[in-house]
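Excluded from the complex is one protein chain; the other protein chains are retained at their positions.
Letters A, B and C mark the chains as written, and numbering starts fresh at 1 in each.
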C-alpha cells in the first residue's frame, strides 16, 4: 500500500484524493491546504485522514511515501524539490514548473535518488488520446503531416499564467506523447484584452525537424466551448472532438496522392482519395484512474513514466519559447 | 441596359453569366474563353451571345459597357488595365491582382477615367455578413475584441497561389468590410506538404491599431469542411458558421466585465456574464445577385463600391505581408 | 430540520440521499436497503446515519418525519401506504404506483391525514422545463398545437415494466406540468423483441379535449441517445434537446397564419412566417435540489405539490390506457 500526502485541495484536489483513495494500491493519509474550510470538507468525507495547513509537516511525515502537488504553478518547484529531498515520490500538476531550469533540477534530483516524478498531463491517459496514438502509429495512417487544435471557451482569467500555460499545455502533452517528433522552432502571437493581465488569446505554431507542422488556438474569451483537433496523415486523417458524447475520434480514409508524371519531372499529379469514416470505440475509464495505476506501476518499477519530468520539461521549453515569440509578435524562436 | 462582356468561363464564370443575364439592368453580350468546349456550352444556353477566344476582341467590342474578368489571378492585371483603357467598367474576381503595385495602378486608371472597378469579394454581399456588420456596429455589441476564423476543407491544390490567397482572402474581405479597423502588422506561418508547390496550410495573425486581434486558419488538407468564425465583442459575441443550414449567425449575450476595485487599483475584478443566445433570420438572396445590383448602382453613380479597388488593394497588401512573414516562419511584418 | 428515512439505495438512491443531506432544512437519519454492501457504502460516506435491511423499522422510527421511497415500482404502494399510515410525509419515485387504483388510495390516505405526497417527476424541476412552461404560457407563443417527443437510447431492458412506464413517463410528467390540457383518448403501439419480456419500443399518441395532439416515441434499442421534443404553437415553436450542452431550448419565431379570404369563405390562405431564433439562458441548478426545496416548502404549507399524487395519478391513468391500446395494436382507448 502506497501512502500518499496531497498538497492543495482546490479545484482539482478532490479528484486526486478520490482517485488515490479508491485505487487498491494507494491510500491518502494526509491532506494539506491553507484554507481551513477545505480541510473540514476533507475530514467530513474521509474521517481517517490527517489534515494540516503546514506543507512541511506533510512532507516530513514518515508515513508518507508519495507527495501529490496540486497547488498554483509558482509553488510547484519548491514543494516538489522539498518532497524529493525528503525521499518521497512526486505526482505533480501540469505544467511541471514555471521554468525549464527548475524542471531540469527536479529531474536531476529525482534521477539521482531513484524516485518517480510524474507530471499530471491527464489527457495522455484518456482513452481517446491513447487510441489516437495507436492509429497514428499504424502504417495505414501514412506519414504524419500536421496537428491543428482549437481549445477555446469562456474561461476563468488566470492572473499568474497566460492562456498558453493554462490551455495549450494540454495539446502540447498530447503532441509530445502521440507525435514522436522533435520541435525545432515556434512562432506565437497573442493578446491580452485586460490591461496588466496575461494574454487571454494565443495562437501557437510549432515547427518540427520532419515535415510536420502544429498549430494551437487557445482562448479564454470564446462564447462557446470548442475542443477540436485535426490530425493529418498522408493516408488517413483524424478529427478529435472531446465534446462529442459518443464519437470523440473520427478516422477519415481521405488523403491526397502525389505522383510525378514520368515524362515531366516537374509536373505533379495530385489526386484525391475519399473513402469511409470510422469511429472506434473509446475506453471511457476515468483518465485519472488510469494515471494513478500508471504511477503505482512506475513506483514498482514495472513501467516508465509516460509523462515524467523529461516530457514535462519538453513542454515547458516550448511554452518558454512561445512566450518569447509572443512578446515579439510572432518572431520565430529556435529551440 | 448595361451590356457586359465576360472573360473566363471556368468554375465561377457560369454563375457570373447567369446573374448578369437575369438582372433586369444588365445583359451579357459576349463571352471569351480559350476553351472552345466551354464556348459551345455558352452558345447552347444563350444562343444570342457572341463567343470568342480572343480577349482583345471582346474588350474592343464597342457594344460592351463593362468587362467581367474571371480568369486566373496572374492575368487579372493585364485584362483589367486593357479594359479600363478601352473605357469599360470592370468587375474582377478576387484577389484583384497579384501585387499591390498592380492594384494601385488599376485604381488610378479607373479613378482618372471615372470608371467603376469592383472586386468580386462575394462574401461581403451575403445576408450573413451584412447582418453581422449591422450587429457589430450596434452599441449592444460593445467594443470589438477579436476575429478568429477557421476555413478548411479537402480542397483543390492550386499551383499559382498559396492557400492564403485562395481562402484567407475571403476572411480578409469580411474583416475589411465589417471591422472598420486598420491593420498595423501581420505574422503568418504555413507549410507545403508537396515539394515545389505553394503552402497548403497557413495561419495568419493580423494586429490592428486598436485593441483588436484577428486570426485566420486555412487548410486545403482537412478531412472535413469547416467554416467557422468567432467574433468577440466586449458585450456580445458572434459565432458565424457558414455550413449551418438555418442558423448561420448566432449572437451570444456573453462577455466579461472588468472593474478595478476602488481600494486597490491593481486588483482587477473580472466577472462573467452569460445570457441568452439569439440567431437572427438571414436574408438568403444569392450574394452574387446582390452584388450585381450593387455594381449597377455604382455605374449609375447611386452607390460607392463596397469592395472597390481600395478594398481590394488593402487585402492584397495584407496578403503580401503575410507571404513575407510566412517565408520567415512568422517574423512580424509591419504595414 | 426535517428528518428523512430513505428506502432503496440502488441507482437513484445515492442522489436522493446526497440532496436530502445537503439541503439546509433536511437531514437523512436512516437508510434501508436489502443489500448489505450498499448499506456499508452509506456508512462509509455518512457515519451518523442508521442503516437497516428492515423497512418496517425505518417506517416505525419515531425520529423520521418523511419517507423517501426509491424501490422498484411494484413495491411503491405498500411502502407508501405504510409510511402514510405511520404519519410520515412521502417522497416517492416515478411512476407513483402500478395502477391508478393504488394511486387514488394513496392520495386519499395522504389527504385525510394532511400529509404531503410528492412524486419524483424530476424533469418538472429542471430549468429547461420550467423555462418552457413560462414560454408556452405567454401570449407570444400563440395557441398550443402539439407536443412531439423522441426519447430513445440503448437502455437497460427492464423486466417488470415496459418502455412506456420507464421512459414515456418523463414526457407525460412534462406534458401534465406544461401543457395544461385534458387528455381524452390514447392510441399506442409497441413491440417486444425479446420473447416474454415487456415492450422495448413504443409509440404513444395522446388526444386532448382542445386542438392539441401529443406523440411520444420511446425505445430501449436505439444505437444512439436522442432526447428531442418539438412543441408547436400557432405563433412560436420550441425544440428542446436535453443532450445539448448549452442550448437546450430553442424558440423559433415561426408559424403559419391561416386566413379566410373575404370573397370566398371556403378558400383558405395559408401563409408562412419565419423569423429569428432565440435560445434563453437556462437555470442549471440540479433539478433534484430544486425538488427537495419544493418538498420542504410543501411540508411547511408554503407551496402545493407540483407533482403530487394527483399528477402522478393522471400519468398512471394515461399509461394504463396506453398499455390497453398497445395490446390491441393501437385501438384507441377513451379516458
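Just so it is clear, a contact is a pair of C-beta atoms (placed from the backbone, for glycine too) under 8 Å apart; a residue touches a chain by one contact, two chains touch by 3 or more.
Every value quoted in this text rests on a predicted model; they were computed, and no experiment measured them.
Student: Omitted chain: which shown chains does it touch?
Tutor: A, B, C
Student: Among the options C:26, C:162 or C:217, which residue touches the chain absent from this view?
Tutor: Considering all chains, including the one not shown, the answer is C:217.
Student: Which of these touches the unseen chain: C:54, C:154, C:209 or C:243?
Tutor: C:154
Student: Looking at C:50, C:205 or C:307, which makes contact with the chain not pictured?
Tutor: Selected residue, touching the omitted chain: C:205.
Student: Footprint of the hidden chain on subunit A, which residues?
Tutor: Missing-chain contacts on subunit A: residues 246-247, 253, 274-281.
Student: Could you please point out the subunit C residues that touch the chain left off the display?
Tutor: Contacting residues on subunit C, toward the hidden partner: 145-146, 148, 150, 152, 154, 157, 185, 187-191, 193-194, 196-197, 201, 203, 205, 207, 211, 213, 215, 217, 219, 221-224, 230, 232, 237-239, 250, 252, 254, 256, 258, 266, 268, 270, 272, 274, 325, 328-332.
Student: List every residue of subunit B that touches the chain not included in the displayed model.
Tutor: On the subunit B side, contact with the omitted chain comes from 45, 47, 224-225, 243, 245-246.
FYI, only the chains that are shown with their structure count from here on.
Student: Can you compute the centre-to-centre distance for subunit A and subunit C, using the mean CA position of each chain? Integer Å is fine.
Tutor: Result: the chain centres lie 42 Å from each other.
Student: Taking the mean of the CA coordinates per chain, how far is subunit A from subunit B in Å?
Tutor: So the centroids are 39 Å from each other.
Student: Could you pull out the residues of subunit A that touch at least 2 other chains?
Tutor: Residues 224.
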